[in-house]
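All protein chains of the complex are present and in place, except for one that has been dropped.
Letters are used for the chains, namely A and B, taken in the order the chains are written, and counting of residues starts over at 1 for each.
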Amino acid sequence: MSLETKRRLRHLRLACLAVPAILALLMLAGSASAQDPSPEPSLIPGPPAPSPIAHPPGGDVDQCFECHVSLDDKQQAISETWQESIHGAGGIGCADCHGGDPGSDQITVAMSEANGFIGIPSRQSTVDVCGSCHSDTERMRSYGLPTDQYDDYWTSVHGQRLLEANDTRVAICIDCHGSHAVKKASDPTADVYPLNVPAMCSRCHSDPTLMEPYGIPTDQYDTYAQSVHGEAMITNQDVRAPSCTSCHGSHSAKPPRSSEVVNVCGKCHTATEELYLESRHSELETAAPKCWTCHGTHDVQQPSEALFFHEEPPDYECTTCHQPPDMTLVLDVEQFDDEADRRCDTCHHPESLIYSQVEAISGALGGATGAQAQAQGKIDEAKSLGMIVHDAEVALTESKTGYIQGQAAVHTTKLTDVTVHTDEATAKAAEAEAMAQAKLDESLFRRTAMIIVIAVILINVVVLYVIMRRMSHPWEEEAEEPPTA
Amino acid sequence: MSQQPTADPGTSGFSRRRLLAALAGFSIISTLTMIVAPILGFLIPPKTSGAAAGGKVLVGTVADIPPGQGKVVPVGSSPTIIVNTDQGLNAFSAICPHLGCIVTWDPGSNVILCPCHDGRFNPTTGAVLSGPPPSGLPAEEVTVEDDQIFVVSS
Partner (left out) sequence: MTTDNPPTSPGSVDDWFESRLHWRALMDALLHVRVPLEAKTFFFGGMTLFLFGVQVVTGTLLALYYKPTPEAAYDSVLFITSDVSFGWLIRSVHHWSANLMILFLVFHLLRVFFQAAYKYPRELTWVVGIGLLGLTMMFGFTGYLLPWDQRAYWATVVGTEIAGGIPFIGDALLVLLRGGADVTEATLSRFFGIHVLVLPLALGAVVAIHLVFVHQQGLANPTKPDPRPPAVPQGRTKPFFPHYILEEVIAWLFLLAMLVVLSSLFPAGLEEEANPLETPAHVKPEWYFLGVYELLKHIPWKVVGILTPMVFIVLLAVLPFIDRNPEVRPRKRPLAIALGILTIAVLIGLTIWGYYS
């Protein structure tokens, strides 16, 4: 009762708002819509790639290593870490990053500025030290490594901040790859190995004190860990699952923009992307929902039919989807931060035409689910009676194929595209149910036949017993008294 | 247990014998019926062809699956996809190892395609080409005799 009144009131309010909105629309018809409120600031260009550190060539023996490995525990640990690293194995020595003369065993010679010794490179210059070799195609050719990381880095949020504010707290090469302990990305013990990436990024991004100056939330790792993606990667150790870098990029790390998100998700969800691109949503570009509008970002969950409608109709604010004063369509992704609001009826209110379309699509899927659940129930029942239900199970699998395709077809927002698959799924589920029902009938027949057979056997037992009693029992006559009469 | 006739002590020996004989006859006939009926039913060949009982299953003729085409056919209790490529006929389990959808033949790209999540499989080896399937499609043995295609279910 009260719900109904609430709804009416809300509609009233909607109508009130609609009048000026339409007026405003008429007035401003034809004017360009201000779609993107914050245009992307242009990137600060990165510096050109520097040339590698020059130093005298070393001999057969790396004197830096020889001396430092026996200095003290700390130096020994550094030396040995380097020795086990990909650089140590590939002959990239101390002097290649620190300068100096690796051929001399005299501290005054080897570590003299005259021989180009620079000591520990500053954080600003570290990117250059790494980039000097790693952007050199000639050097990298023999390792088959790409050389775009240096340029990419300067385009990242990390690199831009370093350029813009000389902020050395941002991530630089060594924060992810290690300094002396650089390992191949394919090495499962490397921090940059796909399965280890989320933990690596979270070393900084989950630290509130580090993130506080930038006003960035720190719950991404926890949210991600509970998402389908995080579960696949962290719990199931599935290297194909997306980590942070799959969506944000690695060297060029930056959150994907609204205009990019479809491509980012579509990298893996190819079939779904294709279907989405057929939809009205896709045509609307910035004003329409993207992947993350319904599925979220770090917290992507297993989609279900619950994504269609709120359990209770929400409070409709015109400004959720329309921007004053001209009431053009807009879509602010923050409106969908709360998982409970990622629903079709967040925008498509019950008075709209599209609402009934959503209802029809939801109904088509729901019908298929219902039919499948019914078939599954019958199959389970028949199974528990010991019946073999392979045929019904195959039919149900076929039905599920149709259903999954129907689910994917929701992304086209076209009812007929969905019902093509859900009708098939419903029909197949009905077929499976009929098959399971036949097994149940068969089981009932067996039980009935069993009761009849048992009855006949019992009659037989009685008959034989009668025959037995009726036969002469000569030996019993010797006993105390005869059994009958 | 004791029925009306048994409780009657005054019956003559002759009718007693006849009663016993009749009872024994009933017993023998009913027991034999119970045992023989299912056995006879078992011996009658069932409607479905014995081919479905495993071994080589006829799935169609070569004309059904021209080169560059593929088709999903039931083999026993499991759907199987037969594809006719340049490398000849191949058969694979048609159940996608990702979520159990039934794969189809994609004539456009000449691959086996799972329509649910765009998993693609190599039509000659069954290996995953792209998409979410965690493993390839298990191969089935396929033979051609004259123009008939048989799948040896495993």
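To be clear about the criterion, a contact is a pair of C-beta atoms (placed from the backbone, for glycine too) under 8 Å apart; a residue touches a chain by one contact, two chains touch by 3 or more.
All figures in this text were calculated on a predicted structure; none of them were measured in a lab.
Asks: Can you tell me which of A:R141, A:R280 or A:H390 touches the chain that was removed from the display?
Replies: A:H390
Asks: If I consider the whole complex, including the chain that's not displayed, which of A:A54, A:L353 or A:M468 touches that chain?
Replies: A:M468
Asks: In the complete complex, which positions of chain B touch the hidden chain?
Replies: Spelled out for chain B, the touching residues are 17-18, 20-22, 24-25, 28-29, 31, 34, 38-39, 41-44, 46-48, 50, 52-55, 76-77, 141, 152-154.
Asks: List every residue of chain A that touches the chain not included in the displayed model.
Replies: Residue positions of chain A that touch the missing chain: 386-388, 390-391, 446-447, 449-450, 453-454, 457-458, 460-461, 464-465, 467-468, 471, 473, 475, 478.
Just so we're on the same page, only the chains that are shown with their structure count from here on.
Asks: Could you state the distance in Å from the CA-based centre of chain A to that of chain B?
Replies: 40
Asks: Can you list the residues on chain B that touch chain A in the complex?
Replies: It comes out as residues 1-3, 6, 9, 16, 19-20, 23-24, 26-27, 30-31, 34, 74, 77-79, 95, 99-102, 115-118, 130-132, 134.
Asks: Which of the residues in chain A end up touching chain B in this complex?
Replies: 238, 240, 268-272, 274, 390-391, 394, 397-398, 400-401, 404-405, 408, 453, 456-457, 459-460, 462-467, 469-471, 484-485
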